[in-house]
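If you scroll down you'll find the structure; I have some questions about it.
All protein chains but one are shown at their positions in the complex.
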């Protein structure tokens, strides 16, 4: 049975463990348990806004694997296309929340996870992508292993065959591969991409692209890879607990730079904000194009940063309240 | 036996449930339990500062009703005049704490509570008000139901008979009644009121009063309803976690606008700040009139916002330290 | 789109709030949040064992309503047939966990919930039941209100039309209706029922049936209502923390009493055990009839009692390990 | 103003700190905060059952002192007769909860507390005891210091003047004084006592009384000190988590041994059970004499052991349910 | 600088994560953090009883590696001989606490940990073992990897050279190697062992030794491998929360079976009990031979099972209290 999803995302979801109340890991006697990963986070953001969404990964059939699936299903995500194995492990990662001048920090323990050991042809992409409007993955998935890179390329090709728009977030992870490794693979993928998400830093590190303005960066990305849309998120960090956040997107069709308001963020948990931008963008883009995309992307990801965990437990009404300048009085 | 209280307050106290650490309700696996309600909150503020205080409500005789009574007694409040019933329910409400740009939000589940179903003559007001200097209720109590409105009017009349000053906070709640319903009832009550507390917004919404300055608002209120004192609290919201807070009061006798310092508040929990202003005001007013009232009201309510829960667990020494500009070094 | 479920359940799911670590409600400063309700609990048990399961209820469109849906979806349950309303409320209930000689206790605050206010024809039963093998509800659903009783009868009739087996747990709740009210409605329903679940006490209270043995009770139930199967769960309470637990079922076809082993239970949380029995029974019954049903029902519900919350977070492998006498050594 | 209490109790209340979930103190990263002390515990038990109760102690005027007062007031206890000081400290004690074969353990840090430094004449006993029916203290209070012993004797004498029955629990604490010190003081006090509570061990350690049966012990106590009632509580410890509990009382008037049922207790927290026995006994005794006293004492103290903390958060209905053999099914 | 330890232990210590309050892993929103591993656990037991103890492992230089070292140092263990690496990972494992009929369960995620990748000659055994009286490792260490097996054999040989008694716990882990792999390596090690710890099951699984009595098992082990002492721990599991526990040891020198009392255990956390037996045994053995060894081993490990975590936070006084039949009254 096909669910004919609006959006299919593909990548790793990990168990995330974080000490509460600004404790260091060395001090921890309890850890908060969340689930996260770029493609799951984006899927949740999209699903909560109303897109029919399927998340595809490979999981070990044990309580930790089930926990990942459960947390995806909780938001209404279709998980029927996930590949299961008796072997391997579920990746974990640890987050320490900081305070100026101590930055947040992340320790990954993700080697040899079930998804890192995926092989091409393990997923029935024809079934998984049937009817899909968007396929999304990030630069993390191909970085997990050589076979994961192959599987990612296979998925991208299948998505194009299925007439889904290919959407990719660069998401460079220096712990997983070198810049030159990333450049090679991501260039191949970017050429097959319709909508590319990035940050200025990643654009430089992965593609060596540096421009005099953010606007020039997105234009350059769109030209280089013949994209429909190139979007970058923009963060200013005056302190760990207070950031400014916005994004811009260049749309090739209309040759327009689309913008969203800049938000002052009181940061509860900034992990996953770029991913929530993706989910919000795709929701808006599907409805009315990149202009709405960038606004809903920024609204959704601004809310994300006020919520514990990688996932954005917000609603479309809340995004719209933020976008409408809803104010900071108590909502009763 | 009469306790001859300084202050009698009358209204609803609810079980308040809030997810810790900025979690959304949908994420909640535990909820913090507090007790709150405008008239209980004001009673606690006054009692902690030293006023003999009685809180009157109607409660269901079950663990939740007892919990409400216990939490009032914990602060030395007399609860012997509370009406008890085997029926009905205890109202509950849920608070989600936000971070910019996500505002705090409140969900009420208070319909058909024991106090909403109170009937006139259930309280022995002669006994309850014997010797009282102040009677306090808010615009929430008559909004709970038609019979609660009747009971509120009965209480106001009895308070006047007992020579207690009638003190009222407008506290408009759009979920409970319309502006026109509120205007009708609150106009009747305001005419019998000695000391009226409000915010600029509520003054506009309930009475349609709009003026060019805060000072004009309080003067206009005092004139319109022939008040002894009209006071409004003033909040600026540059962010969810940081507000500015003060109040002004117009005293008819002296034809004076009284002011208090404006405080920068690092907001832990702003729920109940207006109520703590009332409690602090009445304490100061009883001692030395509106000038001291507005200062102790602002000091008490500034402290409230730094303390979890609806209730202001502060002392008179702490209020005075704040009013004296005590500084932010560690108090050892 | 139809999901063609194996099992459709219909009833109320509530927010469940319980103080941790044997605290009384009056002492509570935090409450654990769970979601539960007979028909949701049964649905989760069945879904976790592998049945395609749909849960139908009526929910208020707010964070509490979404929380209920999320927690159902987390276990893979289809929630697309739920009716949503802007009005009404989500029922809540409170559990205090006891220790001998203090029994566990429950306080319900469920009046006027969204599901209690359901009207016939709000659910598209034709779509919801398309392909279903079982329809399940309990004696709680018709007890919620007159209109809920009508809607329950409508559902039962529709299930019969759709060739789903009608499965009912008596679940008498004295707080919701009198024994004579229950008898009237439940007799009507029982006559349309294929598989009836009960306890000896409820059989007496609702139907006035009293027999000399448990075996006689199930036979009598089956005869009286022309059932395929009548099953009762059997609990011995030597203490609050330690119970014995089993069940028997009479199958009309084979004129056989089916039994399961009796388990010594170290009770973590016994709420929902009867419901997990239902879910486990239906899973086993679908596979191999009442003999397997009663065994998997008892295995699943024995495990339930060792797990916090109303829901049985177990797997089919774990049930089989218990049924196979897997022993109490650490499973590594 | 006098509250004309039924019961006045006099002694120390401490902050109690205990690691959760069977942790050792050395492991503790959080401690649960309770308030307890023999005379406060007895006062709470009596107050919850309906006696008008006043608790008298001496407290330091700081947050810890206020915390003690708050927790007493929460149960409706009159605290207006407490003596306050700017000096000294609030005693603390630590509890570790064990599991067989590790017994529960307690560490006291109570030296030089405000109550230990009380002087005779600090309390206005005429006012405090006006109208009182019972005065209660334990062998702990005179053991705190020489001046506390003097103050205790003063209180006992004043109680007799006021026609209150003097009620005393032996409560020998080897950390506070030697057996010979205790014997000297407690013999003086016991001779002025009407109702004496003890255990078999303490009777031996303090008075050197040893008899062949529990019945002989209470008779001997009553004769020796010319008591109205002598009562002892009886505990069997087959394990840390499971005890048997009952009590007997000898009443001189009727020359009768009164008994209560023996309860199997699943022990959540046994601290304070003897004190709850006292509170329950006095409630029953006031109503109908020692027969009801011993039953309500045992019922109340059996419930106490199922509740975290020193205080018995039970109601008279719950005690009666236990005494009526209410069973262990869920109370709905 | 040498610390000239009494005991050197060598093996893996992992981060242990466990859901509180009997939650399943799938339900977990927080996990308790402990550190454990057979050789660390044994080291802690010995150190707490007073042996100078050094723990040797290989750790990744990150917060998780430091956490392991910290938790060892907390008990006074020397950690200066630990090998550190920038690579690899710290093993983790998950524990679910059960209740009858649900057994406790453990999930390991320990592949490719730093210690599994240790190479021979990474540890300076001459320095590490200088002056040592005992060297201890378990059958887990050589099972981690081929190189870990080599390193273990190297350590055993070095210990013999250093005149330390070689002490080994069989600890068969089926997830790490097959029985035949284990038999090959463990036979080699056992032949070089002085004191061997085991269970009846592991003796059968690893060496194929099966005898008619426990006594015969330890005699047979001692003969087969020419041991000084062979000891086995004995557990009866009538339920998950209540076990019986004891041990026996055969001492070749004296040709004697030494026994300890059997304890009824109320099980808080049984993980690590065998390891605490080792630590307690070695402490007693060093002082007065196997008779005292088996008693202190059983006393220490009985206490372990009442304490959360793998480590036995007990003292020698507490062990002696248990061995002296100290009773279950509150220790004040």
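We just call them A, B, C, D and E in the order they show up, numbering each chain from 1.
Please note the rule applied: contacts are C-beta pairs under 8 Å (C-beta built on N, C-alpha and C of every residue); 3 or more make two chains touch, one makes a residue touch a chain.
This is a predicted model, so every value here is computed, not measured.
Q: Consider the whole complex, including the chain that is not shown, and state which of D:63, D:238 or D:327 touches that chain.
A: Spelled out, the listed residue whose C-beta touches the missing chain is D:63.
Q: Using the touch definition from the top, which of A:162, A:240 or A:316 touches the missing chain?
A: Of these options, the touching residue for the absent chain is A:240.
Q: Spell out, residue by residue, where the missing chain touches chain D.
A: Within chain D, the residues touching the omitted chain are 17, 20, 24-26, 28-33, 62-64, 66-67, 70, 89-90, 92, 94, 96, 107, 109, 111-112.
Q: Contacts of chain A with the missing chain: which residues?
A: Answer for chain A: residues 21-24, 26-27, 98-106, 108, 173-175, 237, 239-241, 270-271 touch the chain left out.
Q: Please output the residues of chain E touching the missing chain, sorted low to high.
A: Residues of chain E in contact with the hidden chain: 1, 70-71, 73-76, 79.
As a working rule, only the chains that are shown with their structure count from here on.
Q: Which of the two pairs, B-D or A-E, is linked by more C-beta contacts?
A: A-E
Q: State the superposition rotation angle between the two copies chain C and chain D, fitting on C-alpha atoms only and giving a multiple of 5 degrees from 0 to 180.
A: When the C-alpha atoms are superposed, chain C turns by 120 degrees onto chain D.
Q: Name whichever of B-C, D-E or A-C reuses the A-B interface, so over half of the contact pairs are the same residue numbers.
A: D-E
Q: Which integer distance in Å separates the CA centroid of chain C from that of chain E?
A: 45
Q: If you look at chain C, which of its residues touch at least two other chains?
A: Those would be 20-21, 24, 26, 70.
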